[in-house]
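One protein chain omitted, others in place.
We just call them A, B and C in the order they show up, numbering each chain from 1.
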Amino acid sequence: MDFTLSAEQQMFAHTATTLFGNTCTPAHWRTMMQHDRAFDPDRWAQIAATGFTAMLVPESAGGLGLGEVDFALIAQAAGYVALPEPLVESAGIAAPMLAELAPDHALLRDPAAIIAIAPAANPVVASADVAGAFLLEKDGHAFLATPDTIALTPAQSIDPLRRVFRIGWDPAAAQDLGPADWTRATDRAAVFAAAQGMGLAQRAVDLAVAYAKDRQQFGKPIGSYQAVKHHLASAQTAIEFARPVMLAAAATVAQGDIYARARASHARIVALEAADQAARAAIQVHGAMGYSWEVDVHLLLKRALALTGCWGTPAFHRARIAARLFTRPAGPDQTFAKEQSVA
Amino acid sequence: MDFTLSAEQQMFAHTATTLFGNTCTPAHWRTMMQHDRAFDPDRWAQIAATGFTAMLVPESAGGLGLGEVDFALIAQAAGYVALPEPLVESAGIAAPMLAELAPDHALLRDPAAIIAIAPAANPVVASADVAGAFLLEKDGHAFLATPDTIALTPAQSIDPLRRVFRIGWDPAAAQDLGPADWTRATDRAAVFAAAQGMGLAQRAVDLAVAYAKDRQQFGKPIGSYQAVKHHLASAQTAIEFARPVMLAAAATVAQGDIYARARASHARIVALEAADQAARAAIQVHGAMGYSWEVDVHLLLKRALALTGCWGTPAFHRARIAARLFTRPAGPDQTFAKEQSVA
Amino acid sequence: MDLSYTPKQQAFRAEVRHWLEAHVPADPLEHYDASRAGFEAHRAWEATLKSGDWGMVTWPKDYGGRGLDLIEWLIFEEEYYRAGAPGRVNQNGIFLLGPTLMEFGTPAQKQRFLPPMASGEEIWAQAWSEPQAGSDLAGVRATAVRDGDDYVLSGHKIWSSRAVFADWAFGLFREPGSERHKGMSLIFFKLDAPGVTRTPIRKINGHVGFAEIVLEDVRVPAFNRLGDEGQGWHICMATAGFERGLMLRSPARYQVAAASLAGMWQARRNSADPLLEADVVRAFMNAEAYALNIYQTASRLSAGAKIGAEASTNKIFWSEMDIHLHQTALAILGADAELVPEPGTLRRGDHDWLDDYIFALAGPIYAGSNEIQRNIIAERMLGLPR
Partner (left out) sequence: MDLSYTPKQQAFRAEVRHWLEAHVPADPLEHYDASRAGFEAHRAWEATLKSGDWGMVTWPKDYGGRGLDLIEWLIFEEEYYRAGAPGRVNQNGIFLLGPTLMEFGTPAQKQRFLPPMASGEEIWAQAWSEPQAGSDLAGVRATAVRDGDDYVLSGHKIWSSRAVFADWAFGLFREPGSERHKGMSLIFFKLDAPGVTRTPIRKINGHVGFAEIVLEDVRVPAFNRLGDEGQGWHICMATAGFERGLMLRSPARYQVAAASLAGMWQARRNSADPLLEADVVRAFMNAEAYALNIYQTASRLSAGAKIGAEASTNKIFWSEMDIHLHQTALAILGADAELVPEPGTLRRGDHDWLDDYIFALAGPIYAGSNEIQRNIIAERMLGLPR
């Protein structure tokens, strides 16, 4: 029973934090928005070079064969910078599904390949314009389609760093990979949305703290006022009690049982709530500044809002927790329970 | 369109405030609890002498023939002192029902008579040990029973100034008054629970304000700390937006239509929530004092808790509002809507 | 208490409804903060309103109004929102400065400023905040130096709503050397006057709703000072009362939104979280409570009372209600919540829940942050020490 991260995990996370921190700066956000773009090919090439895109692909399929905890740390770092590129969707959700269904597929050997994924629950697909392939849900099957067979209709997300499209496609023009584990994909999506939420939430608090130390009102820094302190302390408390859930969810998602599903859903709900709470607290602490386009906090809020609607609503995820709570024993000896093997 | 109270209404309210304020003091609460009592015959006699018990009885039945707004002001004053005696249940709910069913009944001519009322929804009856008669719900009918035909089993309410009993009774030994308007009784109960809630809430804030001005911590009155201010400001805000609902509910309850029912339920929900919020804020502001038996705030909290369970749960009342919202037009021109007469 | 409308009030409602039905544009105008075109379309709508004498119905007839009372004002607003009529681009004028002018202005000032305000010929921005004085209005540093019959204004204002496209602005300026609450005067200036530089600030929805204003030796006549020299703080507190109070946020606005929310819930309830019904009902309750509170206040004011610190409870209530209502709407929209409506798809009466949610987030911040409002309630209503 050990919650600590390995040296390798910390190293990967450090690499992500450094890469994202250096390239995905507020100034870079501004440049991207100014040019109405949500994809930086240079950064994507660097990401591919680090191996992040291959982490969840088994070694047998040409990947690194790492686990969801490892990738969750990358997703958390991506959340901290509101990364525009589809790293989480492609490498965190689509690639491992493709590896399960078609381990010999050439895309898995190309670390720069972007695989878009479209579960039936999502009305739009992010970054569909740069995808090299599409994994599409229909009747429980996964279909693989090439970009030339997909009709893209741009839609507008509230998140200016998220470029979304409605898609039209013809199953006859796509490759039927057979029944796919969309529940497993939803689990991974939930865990990595939670991880991104943790990054978003902490960034919002950090931005607000920096501002509150600096900004003076009535002759002292606004951070010395109890109301400001309590807003931010409450947000930080929400973070502290979502992060271990996210880590535990990442560590257990591979179980693929009702316990793991409930934990993934739990992590997703509380992490995105923490992100929303932190972003709103940060906007409030910034005062009128927080409501201006030029202050970055709104980007965090909008990303959290976008993530909340994808891959199942909060009600869908709450129902998965209820299913675990009401059909399996609960209590202090059940914290780390697994479904007993039926073999 | 006028929300102001008449001089007569203000005079009655003033009488109630004075009578209750003079007799139902914190010292008197303590004496009653020490003797495990929840009824003061002297005070009850004074209450009867003021005419409060006859307010909702029509003049034709020997009463004052006043309206629910008039009585709501008395109930609000009763809430402010957490009045132990069953004034609201007897004079506010039972007496007008009896007057509708049996206008010639002698009890209506006795201002000191206590009529207990037992709707099917309530598991216990308050002050049943001092009741002169019981109005009991069965199959939509109202039965009138004398105390000697009722079996009382004491139960214990969390509210030490509320003495409750489970009752056993035999319809054969009671007088069947025929079908009764239990919905109307529920409406009145809701409005007057709301009125009591307003009194409880304001008392809690007042007690906390007095303490916060006086109590010093870290060298200044705790009332100068933003956290204390904001707790109490939030509670006062809840009061300010529940009180007009309560008054409007009292003013329209006689309509007896779906709009009036929804408003009564609305008033009840928000007024008792305000009472709970204010009492909990007051406990928090009092610090450890607030958690001691010797500080009075807990009595307000417990009364609010007891009222919340009687005459329909919050969910029951929410459903009545939903029924109005989803079957009738809503919007700014519908604030004071009435059911159109079907004549 | 009598919670029914008089026949005269009912007739007035019918008159308003009839006129609006004939005049409100079928398609929503572009937002007045989105572009100059949107702004001018709203100015044109103000002129249309004035053509029916609806510019500001509570003002005296001499100043472009109808001399009606507060209950009639509420009825007008109810019908206005019910009709889905355009937002009032001149709200800083008609709702904030107008009532203040009515109380503190000279007859000549009223005659000069009120009628073109009621007609939208002159559209006003507010210029309260400064970079170093947001919540702390007494920290204002901009100066007004008296020079004969003129003032010469210098300083730096920020977060001025409407100031990008408006004609006039009002703000606080202090006598050089004065401190805190003393020595400040409320002065008007034209936004295209020599020495005024406006820089747009975008809101988080991308609209240029604010401006930063730099004033360099801007010369205005002393006639543009409202009230006595040095009385600015006092007047400003009165204006803040109006802003938080009756006028700025009509109950009708939330009642329309709550009714729409209920409609959306009924249309989508089969695919949405069943537990959201409680929030839909709560949004309705909140909107009704706010309306009843305002009717009660209107009755009180009609009986001669003045609006006081309880205006701060209004500010807190509507701002929190607005966020809750729109959070509920987005939760019902579920996976579609993040998507901005396609341009041109919104019709009169449709709600842009997402944009309105983003707007609602500003509620706890502007017009005096909710933290400041809670301080005011605690200190002025409850009497807690500063």
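The rule is short, and it goes like this: a residue touches a chain if its C-beta (ideal position, glycine included) is under 8 Å from a C-beta of that chain, and two chains touch if they have at least 3 such contacts.
Not measured: the values here are computed from a predicted model.
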**OP:** Name every displayed chain that the left-out chain is in contact with.
**Re:** A, B, C
Subject >> Which of B:Gly51, B:Gly132, B:Pro221 or B:Gly287 contacts the chain that the document leaves out >> reply: B:Gly287
**OP:** From the listed residues B:Ile158, B:Ala173 or B:Ala210, report the one that touches the chain absent from this view.
**Re:** B:Ile158
Original post:
Looking at A:Thr25, A:Ser60, A:Thr146 or A:Thr335, which makes contact with the chain not pictured?
Top reply: A:Thr335
Original post:
Which residue from A:Val270, A:Ile283 or A:Leu299 sits in contact with the chain not drawn here?
Top reply: A:Val270
Original post:
Out of A:Ala38, A:Ala142 or A:Leu232, which is the one that touches the chain we can't see?
Top reply: A:Leu232
Original post:
Which of these, A:Arg37, A:Lys138, A:Arg166 or A:Arg318, touches the one chain of the complex that we don't see?
Top reply: A:Arg318
Subject >> For chain B, the residues touching the chain missing from this view >> reply: 121-124, 155-160, 162, 164, 216-218, 225, 227-228, 280, 283-284, 287-288, 290-294, 298, 301-302, 305-306, 308-310, 313-315, 318
Subject >> Residues of chain A (touch criterion as defined above) contacting the omitted chain >> reply: 1-6, 69, 205, 209, 212-213, 220-221, 223-224, 226, 228-230, 232-234, 236-237, 240-245, 247-248, 251-252, 263, 266, 269-270, 318, 321-322, 325-326, 329-336
Original post:
Residues of chain C in contact with the chain that isn't shown?
Top reply: 274-275, 277-278
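Keep in mind that, in the parts below, only the chains that are shown with their structure count from here on.
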Original post:
Using the mean of all protein Cα atoms as the middle point, what chain has its own Cα mean nearest that point?
Top reply: C
Subject >> Centre-of-Cα separation between chain C and chain A, whole angstrom >> reply: 39
Original post:
Once you find the CA centre of chain A and the CA centre of chain B, what distance in Å lies between them?
Top reply: 51
Subject >> Of all residues in chain A, the ones touching two or more other chains >> reply: 225, 227
Subject >> Interface hub residues of chain C, defined as touching at least two other chains >> reply: 371, 374
